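Only a single protein chain was left out; the remaining protein chains are all shown in position.
On to subunit A.
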Amino acid sequence: MSLVLRNIIRRCPWTIINKGSLRFWSSNGQFPSHPMGTEEYENQPRKSITELPDELTEHGIKPKFISGYETTKDGWEWVDNILFKSKIPEPPNHPTPSGWIPPNPILARQWPYFVDRDRFHSYALYVRILPVMLEYWLHEQHRYYLNIFRRRVEYDIYAQRTRRFSLLELISGDIWALDHDLKNYLTKRVELTNDKSKELPILSQVDEIKRHILIDGEYEEWVADFLKEKGF
C-alpha cells in the first residue's frame, strides 16, 4: 500500500477500521464485489428485450413481439454510401448549384502569382480570431502607422468583440504583387458599399516563409470573389 494510506491507518483508531468506515473488501468476502467488468459477465449472450423483467425496461413498457429477420448480402451500395472514405472524389468541371466554381487554369496562368486549392477543392481561406490587445501607448499616437493600427483596434473595442483576421494560404509566386492587387480590390469594394464606418485602411501581413497573407478584418467573401475573378 502507499505511504499515505499507511500513515492514515497508523493514526486511525482500530475501531473505525474494523467497523467498516475504511472498507476495502466486500461484505461477501470476495474481491471484486460485483462481477461487472469481468470477462465472463461481459461476454454472456445478451438477452432480448422481451425476456427482461418489467422493472428493468423503460417505464415498465416492453415490446411483446419482435418480428423475425433474414440476412442478405444485397444492397451493399446503400451501406457503402454511408461509410467513411478517405479518398476524396473528383469534382465536376462546371459550377455547381452550391456556388462552387472550378478553377480556370488558362486564366490563372496570366498572373505572376498562383493560389492553389486545398485537398477538398476549396479556397484556402480561413478566419483567425484573437483577443483585443492594446499594444501601443497613448503618447505614441503621433506616429502615422500606429494611428492606423489603433483605429482598427478601437473599432473592435467599440464593437465589443474579438479581433478578426482573414487568412489566405497556399500562395506561390510573387506574394507582394498579390498583396498589392488584393488591397486595391478590397478598398474599391469598401468604397462601393458607401459605408462610412468601414472606411478603415486595409492592413495585411505577408509571411514569405509560410506563404500566407493575413488581412485585418472579416473580408472572406470579398477575397473569395477576388479569387473567382482571377480564376484560382
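What we mean here is this: a residue touches a chain if its C-beta (ideal position, glycine included) is under 8 Å from a C-beta of that chain, and two chains touch if they have at least 3 such contacts; residues count from 1.
FYI, contacts and distances are computed from a predicted model.
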Q) Which protein name, taken from UniProt, belongs to the chain you can't see among "tRNA (guanine(10)-N(2))-methyltransferase TRMT11", "Peptidase S26 domain-containing protein", "ER membrane protein complex subunit 10" or "Large ribosomal subunit protein uL4m"? A) "Large ribosomal subunit protein uL4m"
Q: Pick out which of A:Gln44, A:Ser67 or A:Ser86 touches the chain that's been left out of the picture.
A: A:Ser86
Q) Among A:Thr38, A:Ser122 or A:Ser172, which residue is in touch with the absent chain? A) A:Ser172
Q) If you put the missing chain back, which residues of subunit A would it touch? A) 3, 83-88, 103, 105, 108-109, 114, 116-117, 119-120, 172, 209-211
